[in-house]
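Yeah, one chain of the complex is gone here, protein chain that is, but the others are all in their spots.
First chain written, first letter: the chains are A and B, and each begins at residue 1.
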Amino acid sequence: MLKLFKKTKDKIPKSEIIIEPKELKTPPLSKCGKPLLLDNTRWERRLHKELMSLIKEPPPGVTVDTESVQQNLSEWKINIKGFEGTLYEGEDFQLLFKFNNKYPFDSPEVTFIGNNIPVHPHVYSNGHICLSILTEDWSPALSVQSVCLSIASMLSSCREKKRPPDNTLYVKTCNKNPKKTKWWYHDDSV
Amino acid sequence: MKLTIKSWTGVASWRWIANDENCGICRMSFESTCPECALPGDDCPLVWGVCSHCFHMHCIVKWLNLQPLNKQCPMCRQSWKFNIH
């Protein structure tokens, strides 16, 4: 695995994606007649939907820290467990998702936080993750759940617990926001 | 006695013929609108890609506008082309 990185200037696409509240819409009635509650802030509804489904039907090993989400819908803490039969079995990790108001058109900022940062060739000791779907391969069809699953599978497929080779330099010089790192994804096999 | 039809007014509505129930971008039902519209139907149309994936027009256009170079379908990452029948 080889990774190069360099910092780039913030490149926020200049487009018309400014989200403002607008007139309340008439809520559609669900088929069973039970009121569908509408949170009227347009795109935030998607985030809310994702949260609800993640709480109600979490994928194995993934739990949302509801306490943290209650404070602020734009920052979620999510706990994931190392799967059985992998190098991380029995370990607990915590991910921090930060959403800006362009979500889902812009990817969430995802990092490992807490005491236990997994030792993994794609995870830096400051919690930054080198995963293409978190930056240039992001698609609005992805979701918190799919990101969690990708990270879980990234961990599961690891054959040797070690930090990325450029870890020391990167951690010293990188931006706080991993999205500002220009990643070179050379190796998808690990 | 004989009955014949002189004129008839048929009342109908229409619905989208989509592969999916929800828009892959906003996750709203195709039966309702994208998050930025109020009225479903003509005002908030669906569009199809050549790859056969379907989105609210407003959602996919917004996404494509944010992709200066590789305009891909969010679902299959194939290069996006509108399917104009």
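Operating definition for what follows: contacts are C-beta pairs under 8 Å (C-beta built on N, C-alpha and C of every residue); 3 or more make two chains touch, one makes a residue touch a chain.
Assume contacts and distances are computed from a predicted model.
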Hidden subunit of the complex - UniProt protein name among "Trafficking protein particle complex subunit 6B", "Glycosylphosphatidylinositol anchor attachment 1 protein", "Cullin-5" or "Small ribosomal subunit protein uS7m": "Cullin-5"
Absent-chain interface as seen on chain B, which is shown: 1-18, 31-32, 38-43, 46, 48, 54, 85
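Here is the rule we use: only the chains that are shown with their structure count from here on.
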Where on chain A does chain B make contact in their complex? 13, 15-17, 22-23, 25-26, 28, 42-43, 45-46, 49-50, 104-106, 137, 139-142
Please give the residue numbers of chain B that touch chain A in the complex, ascending. 24-28, 31-33, 35-36, 38, 59, 62-63, 65-66, 68, 72, 74-75, 77
